[in-house]
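The complex is shown incomplete by one protein chain, all other protein chains being positioned as in the whole.
A, B and C are the chain letters, set down in written order, and residue numbers restart from 1 in every chain.
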Amino acid sequence: MNRLNVELPGLNLKNPIMPASGCFGFGREYSQFYDLNELGAIMIKATTVEPRFGNPTPRVAETDAGMLNAIGLQNPGLEKVLSEELPWLSQFDVPIIANVAGSLEEDYVSVASEISKAANVHALELNISCPNVKTGGIAFGTIPEVAKRLTRKVKEVSKVPVYVKLSPNVTNIVEMARAVEEGGADGLTMINTLVGMRLDLKTGRPILANNTGGLSGPAIKPVAIRMIYEVSQAVSLPIIGMGGVQSAEDVIEYFYAGASAVAVGTANFVDPFVCPTIIEELPVLLEKLGFEHISECKGRSWKKHGELTYHRA
Amino acid sequence: MNRLNVELPGLNLKNPIMPASGCFGFGREYSQFYDLNELGAIMIKATTVEPRFGNPTPRVAETDAGMLNAIGLQNPGLEKVLSEELPWLSQFDVPIIANVAGSLEEDYVSVASEISKAANVHALELNISCPNVKTGGIAFGTIPEVAKRLTRKVKEVSKVPVYVKLSPNVTNIVEMARAVEEGGADGLTMINTLVGMRLDLKTGRPILANNTGGLSGPAIKPVAIRMIYEVSQAVSLPIIGMGGVQSAEDVIEYFYAGASAVAVGTANFVDPFVCPTIIEELPVLLEKLGFEHISECKGRSWKKHGELTYHRA
Amino acid sequence: MIQKELCQIISQTEIADDIFEITVKASMVSQIKAPGQFVHIRVADALDPLLRRPISISSFNSVKGQMTMIYRRDGKGTTKLSEMKPGMELDILGPLGNGFPVEEMEIGETALLVGGGIGVPPLYELSTQLIARGIKVIHVLGFQTESAVFYEQEFLKNGETYVATVDGTYGTKGFVTDVIENLGFDAIYACGPTPMLKALERLYSDKKMFLSLEERMGCGIGACFACVCHKADDPTGFSYKKVCSDGPVFRAGEVVI
Partner (left out) sequence: MIQKELCQIISQTEIADDIFEITVKASMVSQIKAPGQFVHIRVADALDPLLRRPISISSFNSVKGQMTMIYRRDGKGTTKLSEMKPGMELDILGPLGNGFPVEEMEIGETALLVGGGIGVPPLYELSTQLIARGIKVIHVLGFQTESAVFYEQEFLKNGETYVATVDGTYGTKGFVTDVIENLGFDAIYACGPTPMLKALERLYSDKKMFLSLEERMGCGIGACFACVCHKADDPTGFSYKKVCSDGPVFRAGEVVI
């Protein structure tokens, strides 16, 4: 019995576990450790029209139960992703979610229209929330109207469902979610990183060359859970949740909050086998908790008892 | 030689270390462990016009490198604070910073005008950022105009300098800081807690009876450092920084970011002696880093080298 | 006086499934006032986990300066604690709170000690002190299942002891309340899950009764207002009691449980 398969717009997943964008490159490195076919899906590194080198180094810094990164969307550019990375990934029977980034509306639109044609790209993840790019970027992720407009533009050209990745650095996350829903988004992914900073004790200066960076890891999980809890009750879009996921227990907590699938980022750096390990442990944990299928966990934190699917325990 | 004394509006502090509001009650409990005279100041628990019981329990939950709380501003009310708590605290030669809270503008105004008359209250901390009170509360901390207006109203009645406590749950912290500066604030305290949530693995329900709570502890330090870094460059108000401070090193990092004093909250629960320990360790660390006085650390993260006071190391 | 002390672990043993008995050397033992007081344990000299864990003192020896705690390995903290070995040091804050009043009973009277699961441990020291004062004790201990039962022999040494298991794998099948019906006693001392305490309060409102409450804690010393409960005479008002510093033991009817 498969307790883990889930259906999302454009995504027919054998399990709801996928590496988060930017924490798995384009899969090559982790394919040394295990068969990528084990994954539910793969969210590839952000792709922009032109190749990007990104920010100067240092680009990462450790924090308590988290890390800061300011990679700056380094990527080989649309052309190379289409000609090299995606074809390489096509050897695996795993749906790819392409993370689309840019500084201008046109950038997003051109990347989206092209990359969504690739056979193994089953969905797009609109990255309107990267905290590490100076130009424009921020507005897309913090002003509802701008986000809505961008979503609509991208929807017009995309051949596959569009998930919008929300930034947690906003006063009202529900407002942002509603806006992109109105913009025609097929789903949401949340959360991206919180903007944070660390200073060097000896020099007094920021550790990151970019000064600020995006905070990820277990430290942000309570914020992500809260936001998914709020958003999942306010909009009808499926949510791929992320933020500090390290274990099967974390995955269940995300489902309880209202997520329909879960992405794992930073934890890949701590344990390259974290995704397959979680996929292996989930059925055991579900059994222990008394669930037939992981979908039964969805939204338990807020559903009235009546709405809950039968629970053995 | 005193390396730690600092001067802030209304506050002449022997050292810049003080327990954060709500993490130290009104001092009685911690006075069992050490002489409160060792502290630079004390930020007492939020005071409201009427006594408040606060939220139902459970009110706290642990998270990775942090904790969630949803106390709900429980306090004995203005009258009792004036008649019992402040008089008790007056046995110590320590300036008190009174944390003022409420649901309506009038509430803040009445508490501020009364409590600022107390002899040992040297400053007010306007709590416009408590995430755990349903009514009104939120708006004060997230809408610049509302915050500015409240600040002005309180300034009109307060006999002592007013520090406004900023919420990190906003899109643009600088905008909030500027607003309260225009409102006449004498200083800022930041940050209050991030809104977060934890779910119970067994029940699927929120652990906190209030569902969501305020995230504090080391997990939020990078966010606090970043916000203080941004705000200290944008406004000319002194900042009392807080968020995950556990050690003398953390205190220095806050000064580097732009803080003029530092408050310690959650760490008091982990180690009741944390404040005196930090106060004891600071001079040693300053010596090691080559600073004559802690004030030399202030703003090093962003000051041009020319602006930096002489640094031996 | 409350102390924060690095206590050396003397011994640690798993006495039942996931139930551990840990004994430490601690000068704070001299400060213990009554059975039912607890300590707040920091299990890691790091951030994971961050907060202390409240655990009752199940017995102590003033001469040796040692105290024993019995806990269930459950989540992160108690799991880490269970991995610690004799000789290691443990950061303990205590003794905390107010325990069970043993002086409330007269010589010759009978005390009924009711414990549920991890509520059983503090009753052991209580039982020992009561019999030392010439009070007769009857113990009723409730557990989930046979493998979770512990300390039956120890309690038997002190007096009549009845065990109930929810699944009936050992002793009487059912809850402690099912056993109590047929017993005679003058006062009740209880510690265990809230439903159990509620049931006792409802069924034996006529009896003198002392209940030990459980609540999630922050500071453990009365400063953070995490663990408050309403006073029974003002169930919806502002007046309150703190489980950590006013409790954890309250006279039945004093607070809303």
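Keep this in mind: contacts are C-beta pairs under 8 Å (C-beta built on N, C-alpha and C of every residue); 3 or more make two chains touch, one makes a residue touch a chain.
Owing to the predicted nature of the structure, the values given are computational and were not obtained by experimental measurement.
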Among A:Y30, A:F140, A:Y163 or A:F255, residue touching the chain not depicted: A:Y30
Residue in contact with the excluded chain [from C:A34, C:L47 or C:M67]: C:L47
Contact with the hidden chain (one of A:P16, A:G141, A:G204 or A:G217): A:G217
Hidden partner interface residues of subunit B, rising order: 64-65
Touching residues on subunit C - with respect to the absent chain: 44, 46-48
Subunit A, residues in touch with the chain not shown (by the definition above): 22-25, 28-30, 32-33, 45, 50-54, 57-67, 69, 71, 74, 76-77, 207, 217-218, 266, 268-273
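Methods note: only the chains that are shown with their structure count from here on.
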Topology of the chain contact graph, where touching chains are joined (line, ring, star, complete, other): complete
Most widely separated chain from subunit C, with each centre as the mean of CA atoms: A
Geometric centre: closest chain by C-alpha means: B
Computed distance of Cα centres, subunit B from subunit A, in Å: 34
Residue numbers of subunit C (touch at least two other chains): 47-48
Multi-chain contact residues (two or more partners), subunit A: 64-65
